[in-house]
Every structure is written in structure tokens, then in C-alpha cells.
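Structure provided below as C-alpha cells; questions to follow.
With one protein chain held back, the other chains of the complex are shown just where they sit.
Note that the chains take the letters A, B, C, D and E in the order they are written out, and that residue 1 is the start of every chain.
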Amino acid sequence: MSDKVAVFRREHFNAAHRLHNPDWDEATNDKVFGKCNNPHFHGHNYELEVKVVGVPDPKTGYVMDLKLLSDLIQDHVLEKFDHKNLNLDTEEFKNLNPTAENIVVVIYKILRPLIDKKYDLQVRLYETPRNFVEYPV
Amino acid sequence: MSDKVAVFRREHFNAAHRLHNPDWDEATNDKVFGKCNNPHFHGHNYELEVKVVGVPDPKTGYVMDLKLLSDLIQDHVLEKFDHKNLNLDTEEFKNLNPTAENIVVVIYKILRPLIDKKYDLQVRLYETPRNFVEYPV
Amino acid sequence: MSDKVAVFRREHFNAAHRLHNPDWDEATNDKVFGKCNNPHFHGHNYELEVKVVGVPDPKTGYVMDLKLLSDLIQDHVLEKFDHKNLNLDTEEFKNLNPTAENIVVVIYKILRPLIDKKYDLQVRLYETPRNFVEYPV
Amino acid sequence: MSDKVAVFRREHFNAAHRLHNPDWDEATNDKVFGKCNNPHFHGHNYELEVKVVGVPDPKTGYVMDLKLLSDLIQDHVLEKFDHKNLNLDTEEFKNLNPTAENIVVVIYKILRPLIDKKYDLQVRLYETPRNFVEYPV
Amino acid sequence: MSDKVAVFRREHFNAAHRLHNPDWDEATNDKVFGKCNNPHFHGHNYELEVKVVGVPDPKTGYVMDLKLLSDLIQDHVLEKFDHKNLNLDTEEFKNLNPTAENIVVVIYKILRPLIDKKYDLQVRLYETPRNFVEYPV
Partner (left out) sequence: MSDKVAVFRREHFNAAHRLHNPDWDEATNDKVFGKCNNPHFHGHNYELEVKVVGVPDPKTGYVMDLKLLSDLIQDHVLEKFDHKNLNLDTEEFKNLNPTAENIVVVIYKILRPLIDKKYDLQVRLYETPRNFVEYPV
């Protein structure tokens, strides 16, 4: 059996968004995205869980200091997205529909280069307590 | 001791909002409301708890059928606010800053005439799991 | 200001029940209680919160030892109701409709004589995370 | 790395059940199932999490519209089991002991033919906040 | 009806403590406090809810900026108690048994002079999700 342990850090941010495909007419957008297509946006309290998998360092007993992981999420994810309009205020979603699926992949791609390659990384995002997503699988 | 029992129903809705006082310049708005003043809005998953106090009907054992209370909240509160931009999409907050305090009072005023005067009514609103408000006190 | 402090203990139990008024015909029962009138019963994980208010004893710093309160709830409430059919297995609901309102009053009446009169007592009962009741008010 | 994303939808239902093996005498049933063998049934608030894994559609940004997944769970699972007695009111558990393990496999088998084969499917079922099951593994 | 609204802010801290009365012998301490009397301490994740009641300012829509309330709790309560041994590291509990009741009163007395007298103040403290206290009542 591997010595690897998974460590998780949970953070949250609030944001507005609108689901919309600019290649479609309004009727199609309305049919596909329903209330989520509101042109004036709606919003969520997103809960973010970041999972890092590795072998604990025998000197510290840590896979990775969760305080450092928390700071890294704060500086690179929450700074970008917290209290923002995802469609209007962020480069990432200017041309990408901010569904939970797309947001979780974007967050993974932000974090992956910041975390040592020896660690596996997975991200879970709760859009509401009843709707959530995970990447990669 | 009174025979009164309190019954509670919890519902939720998602909305975008922006905190802003149009009588102030941007510097003052920014100082007072910080990130919540983002002109492009941000958003929340609001959790709403409605408390109705009365004497249970001996025939039903109900103070009030919570299914009816849920329908009433659905029709008169969630229809108005769910997946909406509170500042732009609602009459109530066209000229009223959509702070949690103002939202909870507005919801109370919507519900009060719809619920028999023999019942006491109180509303609690969670803007996030860590920030919430209650009216009246 | 009073020196009183409120202490709370949360417990849970599982039970089956059916909402029904034997004085009514089936059509009326069905109209009033809907799915809750299923003659074969349905069930819930009830969460119970018991609040005791008093002045902390300066020798212990306790209003009341919550371990004792927990034991008392265990022996007098959970023993009666946990993993039971409220309508068929309990004296209390043989002739009383087991709505959340009636259950919370019954639990209060069980506990009140067991707790020193110098303490105030209040009971909250969650039938589901979205439907709950409180007595007295 | 695969482009697959997992999406989850959480729903709930209330039901009564009894654990019982008709091939055994009462003493054996009582020894094995304890309080869960109560002949008059007990009940739970079941929480259900359905996980669907696939590649997001580039046109929508959705793996699968969670509103559609929610409707599908509503129509095919909750309609059958919500506010029901699993042992008496359902075909599925007439001759199958309604343990959490058996319920989760039954729900998986109901949902699997309703969801496109290109998606992976997994179901988690909470019988209480402290007891839960998952299938397949 | 009063225009007052209650606003709540939730924070958390981790601490070690031991329940002990130095005027008693070990047998009495053990009998009264059980496992909580462990001379080497045990610990909790405390969740703190601070409730402030007042009239919303018509200019801001705030009773009190919850960011300011959060900072105030951070600077005056969490700085003192977070990641501390309540018995050994704090002036407040050098000679006061750190029961939940005594902790909640101490926190109230720290916060009361820091919050404008025009506001009512109440503090709730969760020692565990199943044991909690509130002051004043």
C-alpha cells in the first residue's frame, strides 16, 4: 500500500454570474439555461475544496502545510473571483460560460502549476449545497 | 404558560446584488461597502427561515400547514428574488440598498399581510453561513 | 442584567409516523395531510434540541451538567421514541396526531417534571432540516 | 489527463422501513437487526447524492443539466419512495430487505438505464448523517 | 413594532481546556467533571455567534458593518483564545473554570464595552455541534 495521504482545504467565495452562449439566439439561451440566463446576473456562495495527495514529510508530519495551501488559494483564486462578476470582471470567463464545470476546471488549471508536481491535485466546487462538481475524476 | 408553538420553514434562493448609496461619491461607497460595492455585482445563496407562532389546531395538530407556508414563500418571495439581480430586477431594491438587513425587512413586509394576524411572524435570512440577520426582534 | 445562561443539548432519534384524524373520512384526511397520511407510515430522523436556562453554579461553572441532561433525554425520550412507530408503539400518540407540533409539546411535558423548577425549559424539534418547531414560545 | 468532470445532485426523501429476514425466526431477526426489526417500522430522512461523470459539452459548459438530473431523480426515485413505507408500498422491497446497501443498489439500477451510457454513474445514500453508503465503488 | 434588526456574525477558534475545581480533591473533580477533568487537557473547535441588535442606518442599510464586527471579534476574542490552552495561557481562566457557560460570559464581557451601548448584544458558543450555550438570556 502506498504511504500517500490526501489533505483537503475548504475555502469559500461569493460571485455573480450568468449562463449564456453568445452563438445562440435568446430563445435558445432561455430554453437551455432557464433562470440562469438572466441578463442581469444572479449569484452564489461558492464552497471550494482543494485536495492534495502526497507522502507526509517525516520531519513535519505534513503532506503540505494547509496554511500555505489556504494562502495560495486565497492569493490566486479568491483574489480573482471573490465578490466579482465572473462574466464581466474576470479574464477567465470573458469567453467561457461560467458553469460550475467550467469554473472547477479553471480553478484546477490555476492551482496545478503552483503545487509541486509530486502531488496529485483535485478540486471540488459547491455552487449550492445541492449542486456540486469535481475535477479531475 | 401559553399553548403557542413556533413552526419554522426554511427555503433558499440565489441572487446577485451590489451595495451602493447613490448619494455618495465612489470613494465613500468604496470605503463603506468595500468589495460589496463592485459595480458589476456579486452574489449569494440566501437561506431563508420563516417562523410562524400560534396555537395548534386541535383537529390537525398543525399551527399552520408547512406545505402551505412553503408555497406562500415560493409564490411571493422566491418568485421575486430567486436567480435575480436584486438591484436591477426588483421593484423593492430599485431605491433601497439590498443589505441583508433591508432584505429581511422587505421579506417580512411581503409575508406579513399574507399570514393571518392571529399568528406572530419572524424572518431570519442567512447571506452566508457566517453572516445572518433576523426581523423583528 | 440577569446572571442566567442558556445551555443546549442536541440529540436525535428515528421514527415512523402517519398524520391522520380518525374523525374525518379518507378524502378529508388526504386533502389535509397529503402524502403524510400514507396508511403504511413514513418516517424521519428527528433532531431534538433541549434548552435549559439557569444561573451557573459557582463551584462547577455548570448551569446543569450536559452529560446528565443527555442521559435524561436518552432515558425518558429516546427510549420511548427511537426506532418506533409513533402511532402504534407509543401511549402518547395512540390518540394524538403525531405532528411535529404535538411531538414537541409531548417531549416538553415529559421533560418538565424531570428538571428542577428553578430552570426554564424549551424544546426545539427538527422533523427535517427545513421543517422544525419550538415550544414554549 | 481526461477532460471528464463529475457533477453531483443532492435530493432527499422520507420513508419508513423495517429490517427483517422472513427466513429467520424472531429471535434471530431481533439479534441481527435489533431496534431496526421493530414490526411497526421506524423511519428516516434519506439524503441522496447522484454523481454523473462525463465530458462537458463545449456549447453549454454542462456535463448534464442538473435541473434535468433533478427532475429525473424526482420522477423515478422520489415518486416511488418519498413518504412511503419501503416494505409495504414498493415493489422493489416487497422481497428485499430495505437496508441502506440494498436501497442504494436499487436506486442505481433505476437510474442507470435513464442516463446516457457515455456517462459514469454513482449513488451515495445517507440514512442518517452518521450512516451512509455508496454504490458502485 | 420596533425597527430593530438583529445581525449575527459567526467565527471559530480552537483551544485546549480542563474542567477542574482546585478546592476539591481529585475524587470529587473526577466524579463531577469525568473525562473533562483530564489533567493533560483536551480540546475543542469552538464556534462563536455574536448577535448585535439595533436600528439599521438609513444611509448604509447596516445595523453594524459585519466586517467591523468580525475584526473586533478577531482582535479581542480570537487573538486571546485561538490555539490556546484556556487554563494556562489566558488571564481570564487562570482562576475560573473554563466551562462553556463561563467562556460565553467572559466573551460577552470582553465584547460589551467595545460595542456602542445603543446596541443589544448576545453571544452563543458551540463547544461541540451538540453542546452549546447562550448569554444573556
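Everything that follows uses one rule, which is that contacts are C-beta pairs under 8 Å (C-beta built on N, C-alpha and C of every residue); 3 or more make two chains touch, one makes a residue touch a chain.
The structure presented is a predicted model; accordingly, all values stated were derived computationally and were not measured.
Looking at the complex as a whole, the chain kept out of the display touches A, D, E.
From the options E:31, E:59, E:83 or E:109, the residue with contact to the unseen chain in the full assembly is E:83. Residue positions on chain A in contact with the hidden chain: 1-2, 4-11, 53, 56, 59-63, 65-67, 120, in rising order. In the full complex, chain D touches the omitted chain through residues 19, 21, 23, 32-34, 96-102, 104-105, 129-137. One chain is missing from the display, and on chain E it is touched by residues 12, 14-17, 35-36, 38, 40-45, 82-85, 88-89, 128-129.
By our rule, only the chains that are shown with their structure count from here on.
Remark: chain B and chain C have CA centroids separated by 28 Å (rounded to whole angstrom). Mean C-alpha positions place chain D and chain E at a centre distance of 41 Å. Among the residues of chain B, those in touch with two or more other chains are 129.
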